[in-house]
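With one protein chain removed, the remaining protein chains of the complex are shown where they sit.
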Amino acid sequence: MLIRIFVTGGTFDKEYDELTGKLFFQDSHLPEMIRLGRANLKLEICTLMMIDSLETTDADREIIIEHCRNARESRIVITHGTDTMVETARALAANVRDKTIVLTGAMVPYKFGSSDGLFNLGSALAFVQTLPAGVYVAMNGRYFTADRVRKNRQTGMFEEETPTNGPSRSS
Amino acid sequence: MLIRIFVTGGTFDKEYDELTGKLFFQDSHLPEMIRLGRANLKLEICTLMMIDSLETTDADREIIIEHCRNARESRIVITHGTDTMVETARALAANVRDKTIVLTGAMVPYKFGSSDGLFNLGSALAFVQTLPAGVYVAMNGRYFTADRVRKNRQTGMFEEETPTNGPSRSS
Amino acid sequence: MLIRIFVTGGTFDKEYDELTGKLFFQDSHLPEMIRLGRANLKLEICTLMMIDSLETTDADREIIIEHCRNARESRIVITHGTDTMVETARALAANVRDKTIVLTGAMVPYKFGSSDGLFNLGSALAFVQTLPAGVYVAMNGRYFTADRVRKNRQTGMFEEETPTNGPSRSS
Partner (left out) sequence: MLIRIFVTGGTFDKEYDELTGKLFFQDSHLPEMIRLGRANLKLEICTLMMIDSLETTDADREIIIEHCRNARESRIVITHGTDTMVETARALAANVRDKTIVLTGAMVPYKFGSSDGLFNLGSALAFVQTLPAGVYVAMNGRYFTADRVRKNRQTGMFEEETPTNGPSRSS
């Protein structure tokens, strides 16, 4: 089973710049994390952008959508900042069909000892192999469908959100 | 969705004893790992034993089987040493029905910086939520059904094994 | 031999706030680091402030000087941000006599896997036990006297600075 991973940045990949004392992006840690997880999967990793998700624009989302559409793999993991992960998931759900797309990220940079990144990557790669076509967010050990998830900014946790109006939906 | 976790020891939970220079078992690191992964799941963790899986006896397997049978949860993750994980998976497959049971472990102790444990736990918790009833091994980012998996002792990787069609199987 | 440690903040003690994505100060990591180093020294740790050293004011330096003067211990380690560590060292050298005072810090927060903090703390605690009365900066495995050190902002390294023989010194 071929899996495509698109890297878009986010907390996952933030590094500490010891000269400025600021967090910044360098190369993605995905390859190192996959080695650490001893993952034996057919993965293709491609970095689309390295940005803080608070700065993700519609143009960026268009790039992500295009790459998902054009990918020959039908199973795709996207690493993404958590702040606007839900927005990107919804844009993908509205624009890409017939693929299983799982977005994941981290609350703490991978390079920080206390990161949830490796755990989340393990769960995202598992969900993408087992869930039917659709767009999902994989965080906190769970998966959420793109239209029924929000990030709780008080707790930092992702949680289910019941869609308020529109036609009913069963799952 | 309720998930039961049974801890049985294995490399996962080995610690370094600084007085003797040997690896040993103390308490399980599962609660700490679940906190680190910021998992927001309804988990019940129960330690059945803390042993090296090379020392797992048939009596130990019987204990594991009994606990899986009696668990009210239909989704169960078992942390287990990798050396005889396949044997325990097969014993479970022969004796427990109608539950999704996922065995996982680690090649390197969690407390060692380079452990695959957190990645594997993330993937096991994801697989147990999405796979149909059956017994599985979750290692190397993949899942294997209990009757079609072996540990390759040269590479340390788990791989698919085509069941031979004769009745006997030696390994 | 009694050693006093004054904590003033700095990169050493910065934490990652997973809700805001910013670095911030909480409690000092000094006690944890001393445990990790299995240090068996008579230490008294006291937190004077928890600030980024770019924000250290003259009033803050006055507090540090007062505490060094009043300490009953004649050997003192101060953890301090690296950006203005030299300025604080010079203020101490001009105002405290007959004590061995060693300032140290870190280029990367202790909680980041790649921190130099533990190494620097080990060296500062060794220097404070062996150097004669005076004020020193302990960074990069070396010690520098307060009047002959500067931080090279290009490399992030501390280096010796020959004092110019005129009265004025600009930096």
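We just call them A, B and C in the order they show up, numbering each chain from 1.
FYI, contacts are C-beta pairs under 8 Å (C-beta built on N, C-alpha and C of every residue); 3 or more make two chains touch, one makes a residue touch a chain.
The structure displayed is predicted, hence computed values, not measured ones.
Undergrad: For the chain that's been dropped from view, list the shown partners it touches.
TA: Per the contact definition above, the missing chain touches B, C.
Undergrad: Identify the residue among C:L19, C:L54, C:A94 or C:A126 that touches the chain left out of the display.
TA: Of all options in C:L19, C:L54, C:A94 or C:A126, contact with the hidden chain holds for C:A126.
Undergrad: Looking beyond the chains shown, say which of C:A39, C:L54 or C:A94 touches the absent one.
TA: Result: among the candidates, C:A39 touches the missing chain.
Undergrad: Which parts of subunit B face the unshown chain closely enough to count as touching?
TA: Considering the whole complex, subunit B reaches the absent chain at 11, 16, 18-19, 21, 23, 52, 83, 107-109, 111-114, 153-154, 156.
Undergrad: Against the chain that's been left off, what residues of subunit C make contact? List them.
TA: Touch with the absent chain occurs at residues 33-34, 36-41, 107, 114-116, 118-127, 129-131, 138-143, 156-159.
As a convention for this text, only the chains that are shown with their structure count from here on.
Undergrad: Please tell me whether the contact surfaces of subunit A and subunit B are same or different in residue numbering, using the over-half criterion.
TA: Comparing the two copies, subunit A and subunit B contact each other through largely the same residue numbers, since over half are shared.
Undergrad: Distance between subunit B and subunit C based on Cα centroids, please, to the nearest Å.
TA: A distance of 47 Å separates the two centres.
Undergrad: Quick check: how many Å separate the C-alpha centres of subunit A and subunit B?
TA: Between these chains, centre-to-centre, one finds 27 Å.
Undergrad: Can you tell me which residues of subunit A touch two or more of the remaining chains?
TA: Within subunit A, residues 107, 114, 156 contact more than one other chain.
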